[in-house]
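Missing here is one protein chain; the remaining ones are kept as they sit in the complex.
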């Protein structure tokens, strides 16, 4: 913590700030310049609200000098985290992992058809929502547990890992037998009670960035999960809200290299939600791999015009296969290959 | 729904879009202009994702013509909603209601001291957090149920309504005996499972706007609660995220008159969270009343430098009393008075 | 400047950073903590790009400790700036000054009618555009010099100060004889060549905040004008771009108390542009005065449905008169009165 005092601060004010910092457990180093005194406070606390210093009299400005997270930071595991699954798929390693599937599981026929198609094209995992958070109370809310079972069956048949979204604490136990990765959606990125519970389990969690969240906030949310003991966290960019209205959200591609510098956790990209319109999904998926993403999540539907949710952003299976071919061209530019599932 | 076809759209494309709309249950009126065909689709569905039309071939643009909410809209109850409490306080009526108190309940002595001071200054309600959502897993997480009991006791003793934040479904039953108003925080504005459960109870809910939420999204979240049968919803502006860094958030004062036009629900303002720094709270509270707010939520702490959370944005009790005097001057400019609790 | 070194930084890296800072003219104070070294660099340079330090090896983070502006800062003139006009009007003093008029000057009859009405209601100044920056090349672009002359005549007749927007350097000389205050629009807030030229004249400049500008950037732009010798600068909040679509922009009322703390310059508010819709202008004007604004700019038109620009946000003259009455009720709450022009 750096506290810059005002040029007009009195000696008494400076001493009061020092006492305050010492009381909070910091050790304080004082620099008295010609015009201004600067205090450097060092210590173990990482949860401090700097505004509490900012309101003390004589204080001009307060800056953190250390990140408010520890376990999620790159220095905790400089070599990077690789998440390894029983079937040999590795997220965070040299291979880029692609998971694909419909927004929602809608029927046995639908999910089996899509699973077969995306597996054949080279996906390593199958995505599909069973519990759907919808912004309107009048929309389709998902197939629930029945959807999860179908997802698992389809994943097993086509040798695909299975990922699905968890929306509340009571669903964790229910989902555990059926999925390989828990997905936390953008709206739940700061549902801290849910994150805390996910810290107690032994399965990987893919944590999506909130639409107005900073990368520091994303890492703090990862810290919640990790502080419970679950270090298998994958971060995921899925688009932020900006002023642009032609696209649903703005996929922040720069989050990929930035997170990879700040953190050791694998970094995924979800261009389907990020951009929200089918014909822009492939360009953004290609851009994600070119920028270094460890994993992609892509929505695919065999009949998107009839999809019960998010059909507009789902690729046709043949578009997905073409995209996979393009990604195989791009990956070597970043020293990688695209993982093969079978 | 208005579907504007591209100038180059073929007759076949136009007919396919019409069929698609009819299949969805809309009735369609077609306007053929010199250069362009425009389709007006009317019908009962309000949960439609316009992007599903936007991807059809020949379509240029799609616009909703009706709001995606019904119960929360002004036309549902043009005269406005007034929420009446047993002790006679009315939110949404001619009097502006002020509720004040600490960010977190910390001890019996703390909450009783503050309750007495804010009651004396003219507050009608006591606020105080028992379950705290904190962005760091290492921060103070609240007193829980014990805090709620203290809050109730203090409210009863000084004739103040009691409001506190609910963070997850399992807390609803626990909180029910102790509070008069459930508060839903900004981070939970789109926690739809929680909103649905709050729709089943018979107590008022104050719903805070998310930091990146539009007012339409706020009204859609209110619709979730109301569609369950609970029409006692108070909306609350508490600051949105902007590029400005001198303030914690930017309190969007314009949300007050806009919501009052779009909706019949009472509209509150929380300048403490909105601005985040003590000496800006009073100006923003005054501005809220001048813009027509029905209710204010203000953080007050008798020793803010030692507060366990958000001390930097809490007023001293004497600052709160001065603010109440200023509000009494301003209220008549909008044809109102400040409610008196005792 | 505070430079926090990484925990893993070598002694050699630390020394290189120190040398770099010394070469730039800073004097450096070093604090060696248990885990981390922190360098405090003090010196006269205020234009330094901190990113140039951030890329040096071993550096973790760099923070400014002083504002990048001097002349615009509160400490330059702690008692505040009051701009005094020949007719006795004072901006920044105890009286709140209101200027009103049409978006564009359209005809002699129009501007005289409006000037009479707003003067009678209590305005001290007349606003009106002669050169109009329009986002479409096909829109009305203003009456130019003829409009300025009419504005001056109307101002003189009804004892009103005259304010109009300058859009490029070549207009400065042309406008000089006819106006009392140069207005710089939001889109030109960072047109540094224009600002530099305005620093050389002897007339007050009202500088509007850009729609995505931070308050620090606004103050830096004021610094451009002041560094040329013209200290008569009025700052003006006119709305920032946010995600909300019901309003044209979001008037950031909190900018008023924040600027008044950071700077000695008078602070104005322009609710008409900020909100963009007629029936929200009065609430936002009231809120501005309640928050402490020194000056208001309000659009008034006697026939807004036929206005050539921005009619939708113009008040009818009788609405303006009612607003002035409301402001007279509110001003005493902040220890002020509304200036009277005649």
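Per-chain numbering from 1; labels A, B and C assigned in written order.
Here is the rule we go by: a contact is a pair of C-beta atoms (placed from the backbone, for glycine too) under 8 Å apart; a residue touches a chain by one contact, two chains touch by 3 or more.
Small disclaimer: the values here were computed from a predicted structure and weren't measured.
Chemist: Give the residue, chosen from A:100, A:284, A:308 or A:339, that touches the chain omitted from the document.
Modeler: Looking across A:100, A:284, A:308 or A:339, the contact with the absent chain belongs to A:284.
Chemist: Which residue from C:124, C:230 or C:309 sits in contact with the chain not drawn here?
Modeler: With C:124, C:230 or C:309 as choices, the missing chain is touched by C:309.
Chemist: Taking the full complex into account, what residues of chain B touch the chain not shown?
Modeler: Touch set of chain B with respect to the missing chain: 2, 4, 7-8, 27, 29, 31, 33-36, 38, 40, 42, 60-61, 63, 65-66, 75, 241, 243.
Chemist: Footprint of the hidden chain on chain A, which residues?
Modeler: 212-216, 240, 242-247, 250-258, 261-262, 274-275, 279-280, 283-284, 286-292, 326-327, 329-330, 332-334
Chemist: Name, in rising order, the residues on chain C that touch the hidden chain in the full complex.
Modeler: 20, 45-47, 49, 51-52, 54-56, 68, 133-139, 167-170, 187-188, 190-194, 196, 210-212, 217, 220-221, 223-224, 227, 241, 248, 276-279, 304-305, 307, 309-313
Quick note on the criterion: only the chains that are shown with their structure count from here on.
Chemist: When the Cα trace of chain A is superposed on that of chain C, what is the rotation angle, expressed as a multiple of 5 degrees?
Modeler: 180
Chemist: State, to the nearest whole Å, the distance from the C-alpha centre of chain B to the C-alpha centre of chain C.
Modeler: 31
Chemist: Using Cα averages as centroids, what's the distance between chain A and chain B in whole Å?
Modeler: Centre separation, chain A to chain B: 27 Å.
Chemist: Which positions in chain A are in touch with at least two other chains?
Modeler: 241
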